[in-house]
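One chain of protein is taken out of this complex; the other chains stay put.
As written, the chain order gives the labels A and B, with residue 1 at the start of each chain.
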Amino acid sequence: MDDWKDFKRVFLTLASPGSFWLLVFFIIPMAFLFVLSFSSKAIVNGETSTTAYDYFNTFGNYIASAGTSYLVLLWRAIWTSAVATFVCLVLAYPLALAVCFAAPKWRPILLLLLILPFWINLLIRTYALYSIFRSTGVVNQAMGLIGLGPYEMLNNTSAVIMGLVYVYLPFMVLPLYSTIEKLDRSYLEASLDLGASQARTFWSVTWPLTLPGVITGIILVYIPCLGTFLTSDILGGPNNWTIGNAIQNQFLEANNWPFGAALSFILLYATFIALVIRALIAGRSKGVDA
Amino acid sequence: MNAALKSGQGPLEYARRPWIIILFGLVLVFLYAPIASLIVFSFNVDKSGVWHGFTVMNYVKSWHNDAIFQALTNSITIAILSTVFSTIFGAMTALTLWRFRFPFKNIYEGFVALPIVVPEICMGISLAMFFNYTGMMAGVRDWIWPFNLINIIFAHIAFCFPFVAVVVRARLQGFNRQLEEASKDLGATELQTFTNVLVPFMVPSLVAGGLLAFTLSLDDFVITLFSSGPGSVTFPVKIYGMVKRGVDMQINAASTVLIAITLAATLIAMKLQSPSKSGH
Partner (left out) sequence: MSAPIVSIKNLTRRYPGGVTAVDNVSIDIAQNEFFALLGPSGCGKTTLLRMISGLDTPTEGQIFIGGEDMALTPPNLRPTNMVFQSYAVFPHMTVQDNVSYGLRVTGVAADETKRRTAEALEMVKLSHLAARKPDQMSGGQRQRVALARALVKRPKVLLLDEPLSALDAKLRDDMRLELTRLQETVGITFIIVTHDQDEALSMASRIAVMNKGAVEQIATPAELYEQPRNRFVADFIGKVNLIEASVLKQSGKKVSCLTQGLGKIDVSTDKTCGDKATVAIRPEKLKISTVEPKGAGIIKSRATVRDVAYYGDTSHIVADAADGLNLHINVQNNTRTGGAGVDRGQKIWVHFNPTDALLLTE
């Protein structure tokens, strides 16, 4: 690696576009959002203004966010995301294991089959799920043929979780695959050879050695689930809104931007806490890097 | 799980365990059945969940539906432009991080990775406020196409280029700098070395990163929703509006077209990428 001082012009040329973009279209807007979360709408001539704000004058937005209804939304985001992530993990681990231990010529095809949906538009996938599970959808029609239903399968928490699993499963498969693929299988063989059962081998050797991939997968799934907005909106309906929907609502409908900003930062903090927990766990476990 | 082994099958052949094969099959059905049904029903004559006959009218209608057509054109234009810029910026950022030591590098790296981890909705509303506050939201509204999409493009570049940077940097990590030295030893200038040695080495990651940026851009709904003005609707935003009004087979038809475009782009990029993988 070279010292930037030895190649100032090259360094500055290479570094500027990214830095500029990051500053103008990410850091400044986020900073602005941060400021706004401590602000309130200005009172101009005795009326609440729609465009002017009094900056840094209140913690009121955060206090208001602590109101029960919003805490419920945050809590719902936290636990539905947790369940969805767990389901993804339980499904993806055996699948990734199967892909890694399949015959070499099959591996790329099997992997592609599992992650191909990732390339299809998220909204289209959510819509596809919505249209087959709606009360007049294919699933209910099929059940009608054997005299069941129709059932209301959408607009509940399970539908949201199913949607999240559907959308984010590839995110769990990929890091697990790359970790398990790098795992030297003679570790597993040694464990079996030394008398451990398959289950014991899994918990004593495979799992701890692939933990970094598991953690990466959990983060890759959990974080976008936490801020989800489409899935809960389309599949869950208003009763199953999470904090993402609340933020959107404050901006597009209730028009209370400072409050929306505060909710956003609460979501952001929750995200960062998840990242910190990951860093702490990853720092302690010694496995195969994802 | 101490059952006897099967003849010709070792204890680690998980891919041949019946329960894993069944699980694999069920997951594939779960992943593909909704999409398959979406495509099949795009040819259905009505919008019920029952097959009432084959038609291509949904395609014809959505082709002539100016709003859908415009949204699709917008989406693809935005995706292409933001892919070009994010690939360039991402590659430059990756080169910076790979090549140089500089003060506060760790912090800089952290900032570059931030758009990847920050929830889309947070980034979306911060950009919405930024564009509103600076007047850019209103300012570009009446600009001639495609300049009226410029806010969306700027926003897309901001969240796409860090992904490209990550992909390219991972590739650069595997570069043997002795190749650079060899090139200079053979008389090439710094610039010739860059274009003849380093750039060809980076190509697979540029393709992969570019493809990722293209998909992310085409896929994005949340950030686009917030950074688009009323006149500049993209395909996902348009579909969202239509879905909120109920199921419509025109959505299926247009979605099928978009699925075909993305899958074609993905497969082409994979083909392009595979012969040059030898540089690993």
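Simple rule for what comes next: a residue touches a chain if its C-beta (ideal position, glycine included) is under 8 Å from a C-beta of that chain, and two chains touch if they have at least 3 such contacts.
Since the structure is predicted, the reported quantities are computational estimates derived from the model, not experimental observations.
Set against the missing chain, the residues A:35, A:89, A:143 or A:192 yield one that touches it, A:192.
In the complete assembly, the contact with the undisplayed chain comes from A:205, out of A:10, A:91, A:111 or A:205. The chain not displayed touches subunit B at residues 2-12.
Where subunit A meets the chain that is not shown, the touching residues are 103, 184, 186-187, 189-197, 200, 204-205, 208-209, 285-287.
As a convention for this text, only the chains that are shown with their structure count from here on.
Against subunit A, in their complex, subunit B makes its touches with residues 1-2, 11-15, 17, 20-21, 23-24, 27-28, 30-35, 37-38, 41, 48-50, 88-90, 92-93, 95-96, 98-102, 108, 111-112, 114-115, 117-123, 125-130, 133, 154-155, 157-158, 161-162, 165, 215, 218-219, 221-222, 226, 235-236, 239-240, 243, 247, 251-252, 255, 258-259, 262-263, 266. Across the complex, subunit A meets subunit B through its residues 1-4, 7, 11, 13-15, 17-19, 21-22, 25-30, 32-33, 36, 91, 94-95, 97-99, 101-103, 106, 110, 113-114, 116-117, 119-125, 127-132, 134, 136-138, 140-141, 166, 169, 185, 188-189, 192, 197-199, 223-224, 226-227, 229-230, 234, 244, 247-248, 251, 257, 260-261, 264-265, 267-268, 271, 275.
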